[in-house]
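The complex appears here minus one protein chain, its other protein chains still in place.
After this line comes subunit A, so read on.
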Amino acid sequence: MRKLNFVCILTDFFCLLKTFGISLKCLATVMSNWKIRDLLSLGLLGLRHSRGVLTKYSSAGQTVSAAASVSSPQLQPNDAAEKILNLPLEKPDFFRVAELFSLKDLFDARVHLGHKKGCRHRLMEPYLYGCRLDQDIFDLDQTVEHLQRALNFTAHIAYRGGIILFVSRRRQFGHLVESTAKDCGEYAHTRYWQGGLLTNANIQYGPGVRLPDLIIFLSTLNNVFQQHVGVRDAAKMNIPTVGVVDSNCNPCLVTYPVPGNDDTPVAMELYCRLFKMTINRAKDKRRQVELLYGLNAPSPSNS
């Protein structure tokens, strides 16, 4: 019985391999070293987590010979996929987001201006340079660093094909945010945030909804000067966030906060432009790298 078990598993296995175009030869060499689970996970790594139902064809256990007819396809689709994904992680600034802006740009866009001293949030104190006639001034050196990290993270997520959601409840900039998202090819939510949008997505939007992989808050407050529900919900659903935090905001739950002004139109336009440029850059880079590795692949697929 045990032998039959193993054979059943193997046949299924071969059928799987057939769908992913992995050769038997490769399997033979690899099987000895890898666990079954790891092998399959490798197969999935290159794909953007295949949607659709994966149908496994089980030959009824007796027809093992069917598996032998697996053709010889690409030799290293897994390696290429892994390389594509890990390539940007090797350099500190692969997408060169630091070149997109300078401290002077931030100053000219009045990013350093915060709210009055009375509105200050306790947790924003480390990001403030000082207080000029009761108005909080951000430390732009820190802002530059935080913004670089945030843009870098965004670029990597966009490179990996993640879904990015822009959120802002400021009516003044609703259209700007939506058009920014449209230009990137990503998503925006600038209207009323329903309570279960992230936490109850399966019921509200049907089963099997794909949640965003990154949420960018262009203002972390809602219209009643309380923290936007999305910040807490994203933390609940284990979704990283990038957020522009003003001096009256709570930055603790935002994964990559960017301390800066979120009220001035110039500042908001600057942020939107920067995010749009990083995302487009990252996507273009991805297409480039895919083409490059597609050309480098030695044997064409025969499956």
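Note that in this section contacts are C-beta pairs under 8 Å (C-beta built on N, C-alpha and C of every residue); 3 or more make two chains touch, one makes a residue touch a chain; residues count from 1.
The rule is short, and it goes like this: contacts and distances are computed from a predicted model.
Undergrad: Given the options "Nicotinamide-nucleotide adenylyltransferase", "Nicastrin", "Small ribosomal subunit protein mS23" or "Integrator complex subunit", say which is the protein name UniProt records for the missing chain.
TA: Going by UniProt, the chain not displayed is called "Small ribosomal subunit protein mS23".
Undergrad: Considering the whole complex, which of A:101, A:173 or A:256 touches the chain not shown?
TA: Reading the full complex, the residue touching the unseen chain is A:256.
Undergrad: Could you pull out which residues of subunit A are in touch with the chain that's been left out?
TA: Interface residues of subunit A facing the absent chain: 1, 4-5, 8-9, 12, 36-38, 40-41, 44-45, 49-58, 60, 85-86, 89, 108, 117, 120, 123, 125, 128-132, 136-137, 145-146, 149, 152-153, 156-157, 160-162, 199, 202, 207-211, 213-214, 232, 235-240, 252-257.
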